[in-house]
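With one protein chain withheld, the remaining protein chains of the complex are depicted in position.
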Amino acid sequence: MKKIYLIIIFGFLYIPILTLIALSFNRSGLPTSWGGFSTEWYVQLFQNEKIFKALFNTVIVATISTLIAGILGTLLAMGMEIKKSNKFVEATAFIPMIIPDIVLAIALLSFFTLLQLTLGLHSIIMSHVVFNTAFVCAVVRTRFKYFDHNIIEASYDLGGKYTITFIKIIFPIILPGVIAGCLLSFTLSFDEFIIAFFTAGAGSSSTTLPMLIYSMIRFGVTPEINALSTFIILFSFIIVLISQRSVKGKLLI
Amino acid sequence: MIQLKNISKQFDKNYAVKDLSLEINDGEFFALLGPSGCGKTTLLRVISGFEVADQGQIFIDQENITNLKPFTRPTNLMFQSYALFPHYTVRKNIAYGLERERQSKEDIDKKVSEIILKTNLNGFEDRYPEQLSGGQKQRVALARCLIKKPKVLLLDEPLTALDKNLKEKMKVELKNLQKQFNITFIIVTHDQDEALALADRVAIMKSGELIQVGTPKEIYAEPNNHFVAEFIGKMNFFRKSKIDNDNFYFLDSSFITLPKNKVNNPEYVGIRPEDILLQPNGQNIFEFKGKILDIIYHGQENELIIISNISKEPIIVKCHKDQKLDLNSEISLYCENKSFRLY
Partner (left out) sequence: MFNNKLVLPGLVWISLFLLIPCLIVFTYSFFERGVYGGIEYNFNFENYTRSFKWTYFKILLTSGQIAFISASVAVFIGFPAAYFITKFDSKIQIFLLFFIMLPFWSNYLIRTYSWMVLLNNQGLINNALIQIGIIEEPIRMLYTKFSVVVGLVYNYLPFVVLSIYASLSTMNKEVIEASEDLGGNFFNTLFRIIVPMCLPGIVAGFIFVFVLSIGNFITPDLLGGGRFLMIGNLIYDQFLSARDWPFGSSLSLILVIIMLSLLFLQSLILARKK
């Protein structure tokens, strides 16, 4: 009984994904008929400049926002765990994770418009840092649960001043959390659509991959999109597998 | 020599330590003893630099260290939880303090190896803290501090977490290490057995203040107030029913003669269980009768719980294990007048 039910559930979860993968190799490109195995759509995909430009933009956005958020989030987590934090700090660190993304998107648009800021990749990056910081902070904080806070004082007692204590004692212990947080942040940023959409402004130079995918789905479905989807699915699966492997030993203490 | 002058520390309006002054001699094994919340841990943290006193000064060898941060003080603290660095081996944990002093690698390696031998940690140098037993962790924590040759080593409840046998072993080890390194040790504990067994001198604290300071013998034999008398060892207290210039009267109107230098209007007399005997012995004997309510077995010695005429409260009396006694039997008890202390 348990096996049957779980097989159905896994079927529910994976059939849509497998369908897309299968379609990407379908010569006819349509779900109505099987036109034979073909990698034609992948070839077309690789010739699509717009997609590569969007991919490049997305990587830039994800990388830079993760770098900034990694630092801000780790500092935030340290501040909250090493000293007592108050309700305001807790709430501020929590809100970005629960606010509906459309509300954040329009709020940021209103804000940037009011400041008469020109929009572009930079405004997307600034916006992404907001929720990425909150997520990095949350993940790094979990690392502090396994932390005997006395070791910080022990380090001072033995002669280690603040910076040395951070470099030699605190950071090595929270590092797995920082890495996990950054991977999460990168993934969230990479996949994020609606905030990017509202804060990218006009102009194709600031189109991210999710934005491009959205317009492809909404306004012109070509079978290329199945190939692109397959790629993205496999790419994210690989990232998850890598992060599991590399962080596994250290995180599961 | 460590001098604490008028140290006060408040948390939110409450005084954790109140106007406390104390002198501790070089090479002493000193204990701060008291119940939870008496301020002993706060005092320890003020001495080691993790709390800053609101008022008062601290001098070590005439040098005013009151405003020094922990990294520059000539003190080291052994934490109750040991606080070993989980990502470092035993060797690296111990070496950490010397590395901060920028000593050369050869020097450090040599000193680390020496102290590993002295603390019986050989064989464990390359282990990580999670692979160590409680006793081993404690030795690493100690070694880590001792290697820095501080003027004062502070220990926060060092034996509390250990089981009985390990406790006894560690008591001996601590005493030995202290003598070997000739460093002033200050331990904080709520366990009087620990304090009396280890320390050269003990300071009893209550509610942020010093109640009594003395050698273990002094404190035990001559507790100077009710609190200390009750806190250290066991004490039977008898409330007065009446008192006049010469005598202290018990419940059944029997009395003892007060010494000439009595405390003004004592409320109680106290007597240690071991000073109440089953046979008359000594001078100026006071005799009373009672009934055995219960016998508590402790192995070598037993305790008798006795209900008597002279007090409403039951009295504790010690007796040897071979003494033949029956429950509910009547018994006569004797003590020397001078064994009574007045409060």
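So that you can tell them apart, the chains are marked A and B in the order they are listed, and the count of residues begins at 1 in each.
Heads up, the rule we're going with is that a contact is a pair of C-beta atoms (placed from the backbone, for glycine too) under 8 Å apart; a residue touches a chain by one contact, two chains touch by 3 or more.
The model shown is predicted, which means the values in this text are computed figures rather than measured ones.
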{"item": "Sole contact to the chain not displayed, among A:55, A:104, A:121 or A:200", "value": "A:104"}
{"item": "Hidden partner chain, touching residue among A:119, A:137 or A:158", "value": "A:137"}
{"item": "Touch list for chain A against the chain that is not drawn", "value": "1-2, 5-6, 9-10, 12-17, 19-20, 23, 30-32, 71-73, 75-76, 78-80, 82-83, 85, 89, 92-93, 95-96, 98-104, 106-111, 114, 126-127, 129-130, 133-134, 137, 152-153, 156, 162, 187, 191, 193-194, 198, 210, 213-214, 217-218, 225, 229, 232-233, 236-237, 239-240, 244"}
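Please note the rule applied: only the chains that are shown with their structure count from here on.
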{"item": "Averaged-CA centre spacing for the pair chain B and chain A, given as whole angstrom", "value": "57"}
{"item": "Residues of chain B that touch chain A when the two form their complex", "value": "48-50, 69-71, 75-77, 79, 81, 83-87, 96-97, 100-101, 144-145, 148"}
{"item": "Of chain A, residues touching chain B in the complex", "value": "148, 150-151, 153-161, 164, 168-169, 172-173"}
